[in-house]
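Let me begin by handing over the structure; questions about it come next.
A single protein chain has been omitted from the complex, and every remaining protein chain is retained in its original position.
What follows is chain A.
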Amino acid sequence: MLGLNKKDLSLLLVVTFLALCAPFILNPFPTDSSLAQFNAGYPDLMQRFVIFGIFAIGFNILFGLTGYLSFGHAAFLGVGSYSAVWMFKLLSMNVLPAIVLSVIVAGLFSVVIGYVSLRRSGIYFSILTLAFAQMSFNLAYSVLTPITNGETGLQLTLDDPRILGVSRTESGGIPVTNLFGLDMRDTYEMVVGPWSFQFNNGYYLCAILMLISFYLAIRIFRSPFGMMLRAIKSNNTRMTYTGLNARPYTLAAFVISGMYAGLAGGLLASMDPLAGAERMQWTASGEVVLMTILGGAGTLIGPVLGAGFIKYFENIFSKINESVLHTWFGFMPDGLEDLVITLVYPFVGKGWHLTLGIMFMLVVIFLPGGLVEGGQRIAGLFRRKKSGDDANKSTQSTPAE
């Protein structure tokens, strides 16, 4: 079905199920319990999961397949966001034209950067992309202030023309983003006993686009084009001497991943209509590299897992502060409590990067294939156990005869 084989189709179905039921799955703890702070089922965070999932899926098409490590993909994310906000300022608050424009602009931008950067490979390619992204960041921050509004960031105002919409709502406020009248901000709250599940329009738009992106990525992975990209990663010399020009293949992969990043940027702006230069900074580029490697570069599901993992840690771990720790370890004797809190404190709250760094190192050293490899190893353990049991059974049955 859909041109996929059984295994890929079931993967797509699992991801679809997870994405559509996320408001339930990410909200396992009752609202007033002490574990409620580990709930991730609120719209803002869920949107981030899927939007950065899209970003990482796209990045993986370039890095996972061709092995070209770009350190500048945040530039495309930022360009996408700026384009979307400009669309909201000039045209209307409908997210569709904004998203379309952000993908197109990011695509054009990546053609230019890719054309230049792909003249080199390996570390030189990475450095070139990094240089371009930092250049874009600094331009957005200073010289291009008329377009990007500098360090304040691009925001909507009451004087924006919005030709096909209204400059201000009847109540005098700035209109909100919508999809043909469906407000992105609208959230339906379902209360079941002590639980409260939130269904947000914006999240579902992002989730559906993520599923489409994921489906397209599977098709690319399984296509002859995807095979050529893997061939480039494996042996560029043989590729060239087999009569294939690697340059257009890598450029196509670069542009596709740039467009994915543009889509993610457009969606970020659609959910919250502002765009700042910091979105293009190299730390943002580094983050998507971390997501992809942490989840498993070159695998289909890995980048989505990595994105979810990092965004969850960023939002949940960073919220744990000293007073939360005190409630956790309150049962301990005073001296011990203070000691434990002193030891744990650097890893949570503002120090969550330390936890992330350690996790990343552990994954890279012990699971070079990322979280996906971890999952495969666990599955492998179970399978071996099962086949071991079968073997035992057969040896037991033989002497009975």
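The working rule: contacts are C-beta pairs under 8 Å (C-beta built on N, C-alpha and C of every residue); 3 or more make two chains touch, one makes a residue touch a chain; residues count from 1.
By our rule, contacts and distances are computed from a predicted model.
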- For the complex's missing chain, which UniProt name, "2Fe-2S ferredoxin-type domain-containing protein", "NADH-quinone oxidoreductase subunit K", "Vacuolar type H+-transporting ATPase subunit I" or "Amino acid/amide ABC transporter ATP-binding protein 1, HAAT family"? "Amino acid/amide ABC transporter ATP-binding protein 1, HAAT family"
- Message: With the missing chain put back, one of A:L156, A:A231 or A:A261 would touch it. Which one?
- Response: A:A231
- Note on the structure: Touch with the missing chain holds, among A:I25, A:L144, A:I220 or A:L367, for A:I220
- Item | Residue ranges of chain A at the interface with the undisplayed chain | 3, 5, 219-220, 222-228, 230-231, 233-235, 237-245, 248-249, 252, 256
